[in-house]
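I have a structure here, written as structure tokens, and I will follow up with some questions on it.
Yeah, one chain of the complex is gone here, protein chain that is, but the others are all in their spots.
In order of appearance the chains are A and B, and numbering begins at 1 in each one.
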Amino acid sequence: MKEMSPIVKTITKISFAAIFLFGLYIILHGHLTPGGGFQGGAIIGTLMALYLVAFGAVKWRKKVLSIIESTGLLVFIGTGLLGLTTGYFFFNFIGGTDNPIFGQQLNGGELIGDVAFPSNSAPLLSSGTISIMNMAVGLEVIAALTLIIVTMGLFAFAGSEEGE
Amino acid sequence: MEFFTFLYDALHFMVLFGIVGSALLVVKFKDLVSATIALAACSLLVSLEFFILQAPDVAIAEAAVGAGLTTAILIFAIKSTRGREEY
Partner (left out) sequence: MIGKGWKLAALFLVVFMMGFVVWEIRDFGEPSGKAVDANLDDNQDVENGMLVWDDETGQIDIYDETTDTMVQQDRTMMDDTFISDSVDPNGTVNANNVVTAIVFDYRGFDTLGEATVLFAAVSGVMVAIRVAFPKKKEEEGGEKE
């Protein structure tokens, strides 16, 4: 399998951190700006495809990736089940209760007619279980898409499956 | 102000025709790698179209998955099979 030219490698090295940061930004600010868990995870999945193409068949530890993926999904289900403490499955029990972790309140925005339109400035730790679920789904989607890309990449590049 | 709405509509129609054009290109190309690139262009334009229609979340998802991952997987598939389409 012919090696990628050093130009591609250096560009990937430079842009890896930037794209990764951008993906994390999209995940963490899911409840404030457009984006969210799935979108950010897909961006980082694309980054893994770039890395795999640039540096050839890489020995990724599949066990670690599967563990990350499962923890993401379990945290997602966990927050859903925790909502049961207040009687409803998937109830946002942290939102708007001024609990310092994720409970801070929006500053309301202005009312037009009787509809409150959101203001742009909102605290990051503001929307309770939505942020937690954003991160959980983000984690899960990152690991899932990386697994798919790595499995198929190894299948195509090396003709057999060596990553363990 | 009128000029901007005209520009906006013109951009909107160009993107729509671009989507249809690149989709036709995907079918026309014999060389599969260029067909995949045309497919990536098509999904990029669809993502731009979502953005024009004020749906940024879907635009990000479509751009990342459509242009990024689908193209990567298709190219992996082409790598392990023949590169040209014959019938």
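Keep in mind that, in the parts below, a contact is a pair of C-beta atoms (placed from the backbone, for glycine too) under 8 Å apart; a residue touches a chain by one contact, two chains touch by 3 or more.
Model, not experiment: these values are computed from the prediction.
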Chain A residues that touch the omitted chain in the full complex: 30-38, 62, 69, 72-73, 76-77, 80, 89-93, 95-97, 104-109, 113-120, 122, 126-130, 133-134, 137, 140-141, 144, 147-148, 151-152, 154-155, 159-162, 164
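In this text, only the chains that are shown with their structure count from here on.
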Chain A and chain B: spacing of chain centres that average the CA atoms, whole Å: 24
Chain A - residues contacting chain B, complex: 26, 34-36, 38-39, 42-43, 45-46, 49, 52-53, 145, 148-149, 152-153, 155-157, 159
Complex contacts: residues of chain B adjacent to chain A: 56-57, 59-61, 64-65, 68-69, 72-73, 76-77, 79-80
